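To start, the structure under review is shown below, and the notes come after it.
For this depiction, one protein chain was excluded, whereas all remaining protein chains were kept in their positions.
== chain A ==
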Amino acid sequence: MPIITERAARLRKLRNAMREYIKNFSEKARTALSEIPADEVARALNILQAAYERDGRIYVFGNGGSLALATHWVSDFNKTVFSHNLEKHTRRFQAIRVPTTEEELTAWANDVGYDMVFAGPLQNYLQDSDVAIAISSSGNSPNVIKAVELAKSRYVPVIGISGFDGGALNRLADAKILVSTEKGEYEVVEGVHAVILHLMTKYFKDYFDDLEEREKKQR
């Protein structure tokens, strides 16, 4: 075989391997997406709806990438949900990432222990009318579970967003949103978590747009 064709074949093989890798990952993500537990997401939407009706607060927390998801969602849920009618909707969602500052996070971690970085600050805020959203891929992060147990002890509804086999979080949560995968599939789990959180945002965005539409018709 001429040297040029041989190199081209090797390249093609490499390219195919790359395509295969991407395909494999997408397939895993697609499977995880198609298995999102619809009833549990519906349950979560109902919990959020009830929190809005009583003007309660929504506390959301998680570690690492999950904390980033929490923060991203807070911004969307508090603002983007109402973005078509911001000035009309003076009553909006009150989603709050816990802890609210890095200072609190480090103070609790340094002075008390890393287990308490969510439960500690949450204790300051938590009222009976509130809701907690816990995000943990393994469902077993001790600091997340501590905060969930605090909420549960007060019968504050907990939306648990977990992965793998769901762990303790999926057992404890009232709305059990489990992205079921093999253990260690963090990338797929966190990616699908982002989709679910965006679904919640979109649902309420559509809901408030629809409400506005309805009021317009009645005027």
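Keep in mind that, in the parts below, a residue touches a chain if its C-beta (ideal position, glycine included) is under 8 Å from a C-beta of that chain, and two chains touch if they have at least 3 such contacts; residues count from 1.
Just so we're on the same page, contacts and distances are computed from a predicted model.
> Tell me the UniProt name of the left-out chain, picking from "Cell shape-determining protein MreC", "GHMP kinase", "Stage 0 sporulation protein A homolog" or "Oligopeptide ABC transporter (ATP-binding protein)".
Record says "GHMP kinase".
> Touching the absent chain in the whole complex: find that residue among A:46, A:75 or A:101.
With A:46, A:75 or A:101 as choices, the missing chain is touched by A:46.
> Quick one: which of A:15, A:30 or A:154 touches the chain that's been left out?
With A:15, A:30 or A:154 as choices, the missing chain is touched by A:154.
> Just checking the interface: what residues of chain A touch the absent partner chain?
Touching the missing chain: residues 39, 42-43, 46-47, 49-50, 53-56, 127-129, 153-155, 203, 206-207, 210, 214.
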